[in-house]
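Here it is: the structure, laid out below.
Just one protein chain is left out here, and the rest sit where they should.
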Amino acid sequence: MTPQILLTTLVAIPGALFLMIGLAWLAGGHLSEKAMAGVSRLAYLVMTFCVVMIGWKMGSAGLTSVHVNLGNWFTVAEYGFPLSLVVDRLSLPFVAITVILAGIVGSFSVRYLHRDPGFQRFFLLLHLFAFGALMVFTADSLDLLIGGWEVVGITSVLLIGFFQYRRDPVRNALRVFGTYRVADLNILVAVFLAHHWCGTASWGGMFTGEWPGHTNNLAGTAATWIAVLLVFAASGKSAQGPFCGWLARAMEGPTPSSAVFYGAISVHAGAYLLLRVEPLIRSSPLATGLVIFIGVTTAVLSTMIHRTCADAKTGLAYASQTQLGIIFVEIGLGWTTLAILHIIGHAMVRTMQFLRSPSMLSDYHRVHAAAGGRVGATGEQYDSLLSKPVQVMLYRIALGRGFYDAIVDRFLIAPTRTVARALSVFEPEWVKDRASNSRQPAETPGMITQMMTRPAPKS
Amino acid sequence: MTHLSLPCISFGITALLAGSAVTLVRPAAGRRPAIISALVSLLAFALAALEVHHQHGSRLLDAWVPWLEADALDAVPMVFFASLTLVLITLAPRRDTGGSALSGMLLLAAATEIAYAASNLITLATGWWLTAVPFAFRFFGNPPARRVVSVFLIGGALALTGAIAALHATALTDFSHVSHLAMWLIVLAVALRKGLFPLHSWVVTSFEHGPLLPTALLFNGHLGALLIARSEAVTLPHFAHQVLDMLSIAALITALIASLRSFAEKKPRRLLAFVCISQASFILAGLATANAEGITGALVHWLVVTAASSGLIAIVRILEVRVMDVTNPESDLGLAVKAPRLATFFLICGLALIGLPGTLGYCAEDLLFHGALASHPFLGVALLVATAFNAINLIRLYSLLFLGVLPKHVIDIPDALPRERWPLTACVVFLVLGGILPGRVIPWRDAAAHEIETAIGLKKHGGHH
Partner (left out) sequence: MSTHAHPPSCGCQGHDPGPASTATHEHLRHALEHASHYLPAQGPIGVFVHHNTLHAFQHKRFEDAVVEASRIFKTEPYLSEQAYQEERRRGRILDADIDAVLASEEDAEILPGRLTRRQLRRALLIPGVRRVNGRNIAWEVEEGDLLTSFRKDLDATAARALASDSPAELWKVCTTRLQPEPPPPPARPLRPREAMLALRSVDLDGVVNAPMIRLVGAYLDQGIAYWPMPLRELGLLKASRRIMSQSVSIYRAHLSKIGQELRDQEARDLGAEDTVVLMLERLGVPEEEWEAYLAAELLGLPGWAGLVHCLEKDPALAPHDRVRCSLMEYMALRLTYTAVAVEDILGDARAWRSITPNARPHDPLTHQARLFDAAQLLGLSSTTLKELPLSQFEALCQELEKCHEVERRRLLHQAYERRHERQILIPLARHLAMPRIDPGTDRLAAQAIFCIDEREESLRRAIEEVDPSIETYGAAGFFGCAIDYAGIDDAEGVSLCPVVVKPGHEVRETPVEDESHLHQKRQFMRRLWARVVRNGSISTRTLVRGSLSTAFLGFLSLFPMALRILTPLAYAKLMRRLNDIFLPEPRTELTFMRDSDESRNATSGLMQGFSVQEMADRVSSVLGPVGMHNGHARLVVILGHGSTSLNNPFVSAYCCGACGGRSGAPNARLFALMANRPAVRERLRQKGILIPEDTWFLGGYHDTCNDNIDLYDVDLMPPGHQADLAHVRESLDKARARSAHERTRRFELAGTGLSVEEGLRHVQERAEHLGEPRPEYGHCTNAVAVVGRRETTRGLFLDRRAFLVSYDATKDPEDKALAAVLGAVIPVCGGISLEYYFSTVDNEGYGCGTKLPHNITGLVGVMNGYQGDIRTGLPLQTVEIHEPVRILFVVETTPERVLGVIHANPLLKEFLENRWIRLAALAPGSGVIQVYRGGGCWEPLQGDEEPLPVAPSSLAYYSGKMEHLPVARIDPSLTKAA
């Protein structure tokens, strides 16, 4: 088998799985837990095999990249949407960790979600997510990348709201969705600007050469605009800078989804995007500065917040955010190899920690006992280095999570609502709104419903 | 002028009218005659569309009635509208099939099809007038919004008639030497009909207080867009371009305002109305881009909006009949626990409407934006903002209806019944498979887009001379 076929198979498997099981379910079919688990195991086995083979073939043949051109998805006049995939030295590690970690987490979830009413939903979404993530990492153009990007986003939101019969997960899922949409606006605009200015958004069109060491085909303001927009888009996915508030909210989902999305794969997609368009960012001092600035500020703020988090998952979320900030800085400084290494290591550690987060209690007690009842106190440096008022102030900022939610609520969402409400001046009240007061159905009941109305009392 | 080999169009329209008459006279006969007539008309229009397709999108007159025709632009929407009628009639809850309601829906369908198939402006205007009939003559009972809807529909039709009169006064039936008055009247007709900002409120009222399923039919006729597409396809006067530009800006503003406005809404019907209005405005905006991608995008988006919004509206209606509180829920209703399939249908339709990758909506919007980029870059960006807002509001609506704590008084509502499941599956399959293999769907609209584009291109070309 050629690497091309392997790559196509690799990406297509989870998508096809999702589509088949999903449509079968809609039509009234149902897959047993056992069958679902078996199919998923097999799929990830095959996918792991594909990844290994691709890596081996590339290594043995000395290929730096493998391109697959599947033709145009659709064409209109001169415009065509190219479907082409690529695996190179940047994508390969990402593809590998996606397949491996999603596989491991899938295996974990077979046990974890056993008998949960959402078992099938979870696995459907996991497959869809794997498809989206693989698409992001193997897309040969920004257009295709967006496809995967959005799929990753929506599956992530649906998994945050996995416990749909509760209020909080639903509310937080909605909030995360809103954040994603605003962040994704940036990447969409970037794509259109790329089309506008270079006529293409494929890597081949935007850059010359292969990763690493490819060069930029754009220059000047255009490059800066696109780079800045992409930096913001990446920040959205990786919970950085202006979008740093959502990661903790994403902890509403079941533990394995927290692990695979917010520990491992989804949050690193932003970093991948930056690595991919690295020359573009490097060519613009503004974008470079922005990446470093976002990374540094987020890392510092997040590590401070992390230190005050008294629960397992939020703590991990902010710890992730901290490391992502550092990864952004590394990318900004051009240390791409280090960044990739960092991403891989971070993904592995974090997945493990998320999966083990219910153990935090017994882990702590074991360490406590082993240390003879004296666990090294933490946070003492604050006492020794900072004066009390400064300590309290910093603690306040950290405890308020940097006031992110307060700012967004009060200065973004509330004004939007006000404007929205004000816009109702253009809607004259054609119909007196009886419904809102009496809580009766707004319509006249049908003929049958009329039978239910009470005859007038006879005097 | 070539003719269709069979009188498909007149046959299809007659079937609808006959169905309407039968259900009006014998309401006791129930849904069956209505379904049969919709099915027959669907087959007839499908035949016509196939023939047009085989003739590479050329104009084919009906064999019997020469003022009806099928061409690249209207053949596919005709089939779509017929299937939409069939879908809505099939899944309509019994509450919406009592009395003369079915008859009204069939009449509405017939009127819309007449407007689609019109080979001249007078027939087109007839279609417009006819759409107002079921509302004006209380086919759907007397819902609170009846009067408003009738007034706006009649207003639109009047404006169109006025335009035609103006054209006739100058004794010309094409647009080449049209008077300013006629042009402006056409714009007015479109704005009234489509509910462009600031004339959008009647559509919202109709969604909220009107009969919901007929409103879906009315809304998805997209007769305003049709009128613009028709007028683009013929040669236009010099100033028409500016007028069209203005119309596209109005559409854009409508899209933006409606998407923003829905943030303040909590009632499902109103929320849905704003999302639909906003997304439907893209069609008009796309038609105004005047290039292949944009126009094709708009025409595909037309189909997407039709399928997706009908699905959404139908599901809201289906839920309303099951649980009273859907009309004005106090808090999230959490119905997904009871009706997971309806929830999934809703989510897929909604995501297709706002253009999630993997659905046809994505391809349509991709084309739209590319088109917009080529001609009006800022229009593209604004549309992006509107979709982002719409997406958020759509998920809000989804949460409101399907997520959260199930109230204790909601007991044992059934999930989608077979009668409801199959039409909805059809919608979803079209949206999803179309999104995965857009190469099979988009070419349906190639010929139409090409025709419109050549018309505009020729004009531009001529203008340079």
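For this structure, a couple of remarks:
Which chain is which? They are A and B, in the order written, and residues in each are numbered from 1.
The working rule: a residue touches a chain if its C-beta (ideal position, glycine included) is under 8 Å from a C-beta of that chain, and two chains touch if they have at least 3 such contacts.
For clarity, every value in this text was computed on a predicted model and none was experimentally measured.
The hidden chain, counted over the whole complex, makes contact with A, B.
Per the touch definition above, the residue from A:Leu218, A:Leu316, A:Ile331 or A:Leu423 contacting the chain not shown is A:Leu316. Which of A:Pro256, A:Gly270 or A:Gly332 touches the hidden chain is settled by the complete complex: it is A:Pro256. When the omitted chain is restored, the residue from A:Thr64, A:Thr208, A:Thr221 or A:Ser359 that touches it is A:Ser359.
When the missing chain is restored to the complex, the residue among A:Leu70, A:Met393 or A:Ala422 that touches it is A:Met393.
Although one chain is not shown, part of chain A still touches it, namely residues 100, 104, 107-116, 162-163, 166, 168-169, 172, 248-249, 251-256, 299-300, 303, 306-317, 319, 322-323, 326, 338, 341-342, 344-353, 355-365, 367-376, 378-379, 382, 388, 391-393, 395-400, 403, 405-407, 409-410, 414, 439, 445-446, 448-449, 451-452, 454-455. One chain of the complex is left out; on chain B, the residues touching it are 93-95, 266, 321-325, 330, 409-413, 417.
Throughout what follows, only the chains that are shown with their structure count from here on.
Chain centres here are Cα averages; for chain A and chain B they lie 34 Å apart.
Residues of chain A touching chain B in their complex: 19, 23, 25-28, 72-79, 81, 143, 146-148, 150-151, 154, 157, 161, 164-167, 170-171, 173-174, 177-178, 181-182, 184-185, 188-189, 192, 195-196, 416-417, 419-421, 423-424, 426-428, 430-432, 434-436, 439, 441-449.
Against chain A, in their complex, chain B makes its touches with residues 94-96, 98-99, 141-145, 147-148, 197-198, 200-202, 204-205, 208-209, 211, 257, 260-265, 291-293, 296-297, 320, 324, 327-328, 332, 334, 336-337, 341, 344-345, 351, 356-358, 362-363, 366-367, 369-370, 373, 377, 380-381, 384-385, 388-389, 391-392, 395-396, 399, 402-406, 421, 425, 428-429, 432, 436, 438-439, 442, 446, 449, 453.
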